[in-house]
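Apart from one protein chain that is not included, each protein chain of the complex appears where it belongs.
So that you can tell them apart, the chains are marked A and B in the order they are listed, and the count of residues begins at 1 in each.
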Amino acid sequence: MIKGPKDILIVLLALTCLGVSLVMQPWAELGFTGNFPAWLAWAMDPLGVAKWFTQLGDTKLAKDIYNFLIAHQAPGHFGDYAYALFLFAAMIVAAVAIVLIGREDAEEKTILPVKK
Amino acid sequence: MTSSVKSEKNGWYNSLIEHLNKFQLVIENITNEIITNKYNPFYYHGALPQFYLWVLFISGLLLFAYYIPTIDNAYLSNRLVNAWTSVRYITNTLPFGAVVRGIHRYAGDAMVIFMLLHAIRVWFTDRYRQYRWLQWVSGVVLLLMVLFIGQTGYYLVWDDRSLLLTRMTASAFDAIPVIGGALKTWFLNGNTITNLTLSNFLFIHIGLSFALLFVLWLHYVRMTRPVITPPPAINYILVAGILLVVFLFPIVSGKMADLNQQPTSFEIDWFFLFPYWLMAHMSMPAFWVSMLVLSFVCLILPWLVRNVSPPVTPAEVVINKCTGCSLCYRDCPYQAIEMVPAPAGSRFKLLATVKTARCSACGICVGACAFDAIDLPQLTDSDITAQIKALVEVN
Partner (left out) sequence: MAEPKRIITLLCERAADVNSLLDSDGKVEGIPDLRVVTFPCSGMIQPLMIEAALKAGAEGVIVCGCQIGDCYYREGNKMIRERLLGERPPGLKKTVDRRRVMALWLSRLQRQRFLSESKEFVAKVHTLDDAQSKP
């Protein structure tokens, strides 16, 4: 199934897309911390998931996004803007993956199939 | 292009278009090398603004659910509720509200950009004249409508910019002779700015947006199978672009509009608010005259330029050979063939007829016909077959 470097790249892109969607967006929703709402915290705390999200919030990327939004006086929840930013990244990755796969079908030359 | 008689008067214009077209082709060729013709956005240039229209409808619907079209400054049981506070509620409090508002505004800007790019490509590639005049004229009308709809969107926020824009528009209308007063009263929904004004703006904003669909029907009606949806890969990129801009340029409303204040300046969104910049830098009559002249010139562009290509000699049906199979009718790209009941005494039920005003003389109908029953008069089937035979047979 996986034939060459291009196929590996496509799989990596698909995983990145999935990763950005599944991980970054909830983290953005939580406001770059692990502050799960009470109804969810009982499940997440024992798993240590909250701690992991809070650590993500201490990364440089998180701090840069935060400071950027402060500087621009962005109204509303910062998490929503970060969500939009990560959706942007995921969509670009998805589009690139689609084009890499679909490029082969495009034709500048048509050879007629010969039926046996 | 085949050589054709070109009038001297248009020689420089033809040469300009030729160069622009070549430049266009170079860019498209490079794009094809990278992402292939299957995903080339230039080949979907009409579908791109159409896609943004759907984004605008959906994001607009979401905003509409929470928007309140009033201008009251009076308190309503300890809580101020008007357009500005509803926009603030959407932006600051509602989950994802700021992003949806951003998507709505920037999709509007993107729509204007892509409509202009679409118009430019159509112009460079000479696909707007003769049998395509309705597409061009309806397109110009669409652009004018979108520009006005966008302006009403800026009034709806009801911050101090909105107040200034409303006053400038009212005085612009007032400056029109004869009907100016009536137009101003229509616009303000009264003689002064009241709650009725803002609900009028909302009605115009939403109503005109739906009216766009009617003009879009006109825009598409003369084309068979119009391309109105870009492939999903392009759609992802279109949305991603908006999301990036939403992040990079968060929207902040101005102060709440106060009818007792006289704001004098505002931040300008060049895509929609350029007429206001013009209004501020020229007299009202000059403004209106230039807007009308510009719009008029754009509308009549298909007839302004002549002799760029030979006039169209439409296809002709060879009545005694037509079997009424309807293949030409299906394949015609411009809805220029109609199937009518065959004359009495015919073996067949239907007969093809050409609507000559819509015919582009492309010959696709000729290619579709297995019975040699339709021809381009200046290049018939027998001409072509004779040419082919002459070239194949070696003396």
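Going forward, a residue touches a chain if its C-beta (ideal position, glycine included) is under 8 Å from a C-beta of that chain, and two chains touch if they have at least 3 such contacts.
Computed from a predicted model, the values in this text were never measured in an experiment.
Engineer: From the listed residues B:37, B:85, B:295 or B:353, report the one that touches the chain absent from this view.
Structural biologist: Touching the chain that is not displayed is residue B:37.
Engineer: Considering the whole complex, which of B:17, B:273, B:327 or B:351 touches the chain not shown?
Structural biologist: B:327
Engineer: Please identify, in ascending order, the residues of chain B that touch the omitted chain?
Structural biologist: Touching the chain left out of view, chain B contributes residues 1-2, 22, 25-26, 28-29, 32, 37-38, 40, 42-44, 125, 127, 223-225, 327, 331, 333-334, 360-364, 366-370, 372, 376, 379, 381, 384-385, 387-389, 391-394.
Engineer: Need a quick check: the contact residues on chain A for the chain that isn't drawn.
Structural biologist: 106-115
Here is the rule we go by: only the chains that are shown with their structure count from here on.
Engineer: If you look only at chain A, which of its residues touch chain B in the complex?
Structural biologist: The contact residues of chain A facing chain B are 69, 72-77, 80-85, 87-89, 91-92, 94-95, 98-99, 102-103, 105-106, 108.
Engineer: Report the residues of chain B in contact with chain A in the complex, numbered from low to high.
Structural biologist: 32, 35-39, 88, 91-93, 95-99, 102, 231-234, 236-237, 239-241, 243-244, 246-247, 249-253
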